[in-house]
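Reviewing the structure listed below.
Up next, chain A:
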Amino acid sequence: MTVSVSWYVILGAILFTIGVVGLLVRRNVLIMLMCIELMLNASNLTFVSFARQHQDVGGQADVFFVLVVAAAEVVVGLAIIVSIFRKRLGATADDLSSMKG
Partner candidate 1 sequence: MEHAVIFIPIIPLVSALFLISFGKKLGEPLSGWIATLAVGGSFVASVITWIGVLGSHGIDRTFIQHLFTWLPVGSFQVQMAFQADPLSVTMALFVSGVSTLIHLYSIEYMHGDKDFPKFFIYLNLFVASMLILVLGANLLITFLGWEGVGVCSYFLISFWFERPKAATAGKKAMIVNRIADVGFLMAMFLAFQSIGSLNYSNLISAAPHISHTTLTAIVVLAFVGAMGKSAQFPLFGWLADAMEGPTPVSALIHAATMVTAGVFLMVRLSPLLALAPGAAHFITIIGIITAFVAAAAGTSQNDIKKVLAYSTVSQLGYMFIGVGSGAYVAAIFLMVTHAFYKALLFLSAGSVIHGMNDEQDLKAMGALRALMPMTALAFFVGWMAIAGVPPFAGFFSKGDVLLGAYQQNIFIWLAGVITAGLTSYYMGREFCLAFLGKRRWEEKPKVKKAARSSHAAKEVHPHDPGFKMLGPILLLAGLAVIGGLLNLPFASSLKVLEHWLAPSLGIAPTPLHAASSSVQWVLAVVDAIVALGGGYIAFAIWSKKSKHPELEPVFLQSAWYIDATGNAVVAKSGTRLAEISADVIEPVVIDGAVVGVVNIAKFVGVGLHKIASGFVRREALVIAGGTVILLLAVGIRGGW
Partner candidate 2 sequence: MGNIVPSHGAASALPYLTVIILLPIIFGLVVGVLPRDKAIVAKVVGGIGMLATAVLAVAIMFIFATGKSGYQMVTDHTWISQLGISWHFGVDGLSLFLVVLVALLAPIALYGAEEKYRTTSFISWVLILEGACIGSFLALDVFVFFIFFELTLIPTYFMVAGWGGKERGKAALKFFLYTLLGSAFLLAGMLILAGLHQSQTGTLTFDLTALAKTHLTYSTEVLLFLCFSAAFAVKTPIFPFHTWSPLAYKESPIAGAVMLAGVMAKLGTYGLVRFDLTLFPRASYRLAPLFLTLGVIGIIYGAVVAAWQKDFKRLVAFSSLSHLGFVVLGIFAFTVQGLTGGILQMFNHGIVTAAMFLLIGMITKRTGSWQISSLGGIQRVAPVLAGIMMVVVLAGLGLPGLNGFIGEFLILTGTFLIHRWWAVAAAGGVILSAVYLLWAYQRAFHGTPDEGIVSKMKEINFKESMILAPLIALIVLIGVFPAPMLDRITPTVNSIVAHVDSANHVSPPSTGAKSTLSSSNGGGK
């Protein structure tokens, strides 16, 4: 058998944390999107690990959906970035503060 699920969870946590920190620290929107992908991967990893632990294929099915959603999110995210770039130059997140309350 392979290593204990706990190790996978720890690895997932590390990847997720790196993703979080990256998301918060980097200003390039593209890289921020990549960080999100990192976080999603981390969660996928734990899903699969738990699926193994519980002998339940449901966890894998969830990963399947997460993949689809991730793909969709990247498509929309990139489309937004492209349309923003048409209007202005620069792709840092801090340029986008039109949500200011």
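Per the selection procedure, all candidates are chains of the complex that A comes from, given by their letters.
We adopt the following convention: contacts are C-beta pairs under 8 Å (C-beta built on N, C-alpha and C of every residue); 3 or more make two chains touch, one makes a residue touch a chain; residues count from 1.
Because the structure is a prediction, the values reported are computed rather than measured.
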Of the listed candidates 1 or 2, the one touching chain A in this complex: 1
Task: Could you pull out which chain A residues touch candidate 1 in their complex?
output: 20, 23-24, 27, 32, 93-94, 96-101
